[in-house]
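Coming up: subunit A.
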Amino acid sequence: MPKYIVWMVLLVALLLLPHGLSFSQQEILVFLTINVLVVASYRLLTLTGEWSLGHVVIMGVGAYASALFSKKLGIYVPVTMLLGGITAALVAVILSFPLFRMKGFYFLIGSFAASEIIRLLWKRFRDPFGGAKGIKGIDPMPDFSIGIYDFDFFEPVSYYYFSGFIVAICLWILWRIEKSPVGLTFHAVHWQDKLAEASGVNLRAYRTLAFAIASGFAGIAGALLAHYIGTINPNSFDVEVMVFVLTWAIVGGTATFYGPILGCIVLTVLNEIVLRELGFEQMRPLIYGAVMILSILFLPNGLESLVQKFSQRRADGLAPNKASKGAAE
Partner candidate 1 sequence: MLDLLAQTGLNAVYAASYISLVAVGLVLIFGVMGVVNFAHGELFMVGAYAVVALYADLQVPFFVAVAAGLIFVGCLGLVMERALFRPLRDNPLGGLVASIGFLMILQSLAVLGFGVRMEHIPPVTQEVLSLGDKVRLPVARLYVIVAAIVLLSSLWYFLKRTRFGWALRASAQDPEAAMLQGISINQTARIAMFIGAGLAGVAGALTAPLVSVNPHMGHSVIVTAFIVIIVGGVGSLEGAIVASVAYAFVHTFVTTFYDGVLADIVGLSLMLIVLIVKPTGLFGSADRA
Partner candidate 2 sequence: MLLEMKNIAVNYGKINAIRNISIAVPEGKIVTIIGGNGAGKTTTLRAMSGMLPITTGEITFDGKRIDGQPANKVVAHGIAHVPEGRRIFPGMTVEENLRTGAFLRRDKDAVENDLEDVFRRFPRLRERRTQRAQTMSGGEQQMLAIGRALMSKPRLLLMDEPSMGLAPVIVEEIAQIIEEINANGLSVVLVEQNAELALELADYAYVLETGNAALEGPAHELHDNEHVRAAYLGV
C-alpha cells in the first residue's frame, strides 16, 4: 500500500516538475528524459558483461530510420518511432555476427569500429542519409489533444509528457526483463559464461538478445530525439557523445537498475544547468572532467552506493532485517 503512495507522489512530482523550471531547463529536461532511456538500455547490454562503444550510433540508426520512414514514406510519426527501434534492433542482430566473436576490450573497440563504419556510410551516401549535413526538417510529432490537455509538440512541456510516457513504458519493460529469469541468465552469462553454458545456456543467443533489446530501446530514444530536434547528422552520434553515455553509466554505478539513470541525471544537471548558471561557459569541460575523476576516486561504486548507504542506514534503523539484499542486485 505505501508503495503505491510513493509511486503516486513520484508521478505527480514528475508531472509538476516542468512547471517549476525555466524554458531552457524544460528543453534540457526533454533531452534528459530521452537520455535516461539511452543509459537504461545501455545497462541492459552491460548486464551480459560487454561494454559497447557503439550504443550511440545504434541510437542514431533508430533516429535515421524513423526520420526516413516518416519523411520518405510518410508513415505516421509514432509508428515510425517503433519502426526505428525495430530497425536498430535488426542492425544490432546483424552486427552481432562479427562482434560476438570478440570479448572484453576487443568487443569495446570492435563495436567502436563497426559503429564508425555505419557513421561513415551515413556520410558517404548522401542519398538517403544526407551526407555530412544529415537530415533536416524531420516531421515533428503531430499535435493532438486528449481533452484535458492539448499537446503542442513544439513546447518542451508537451514533448516531455509524451516522451516521458514512452520512456516510462520502456523503463518498465527493461525492469521486468532484468528481474525475470532472462535477466538472471544475463547476469550468469556475465559472471561465468562457461558455467552458464554448461547449464544449457546458449551464450550467443543470450548475448545477441541483450544486444538487440538494448539496441531497440536505444533506437526508440534516437527516434524521440530526431522528431523533437527536427534534424540529425552523423556528428550527433559520434564517439564523444558515446563517451558521455559511458561515463553516466559508470559514474552512476552499474550494480543497480537506477545507478546509470542517476549518473545521467546528476551529471547532466551539473553540466548543463549548474555550470552554465555559474557562468563557467568555457571552463565547463575542465570542471566536468575534474568532477568525473573525483567522483570515481571517492565513489568507486558509483553514485548509487551513496543512495544505498543512505537507505541502508534508514532500513537498519527502522527494521533490522536484511531482506533488501536480494533486491539490491
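Here is how the candidates were picked: all candidates are chains of the complex that A comes from, given by their letters.
Here is the rule we go by: a residue touches a chain if its C-beta (ideal position, glycine included) is under 8 Å from a C-beta of that chain, and two chains touch if they have at least 3 such contacts; residues count from 1.
What you see is a predicted model; the values in this text were computed from it and never measured.
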Which of the candidates 1 or 2 touches subunit A in this complex? 1
Along subunit A, where are the residues that touch candidate 1 in the complex? 51, 98, 101-106, 108-110, 112-114, 116-117, 120, 123-124, 239, 243, 246-247, 250-251, 254, 282-283, 285-286, 288-293, 296-297, 300
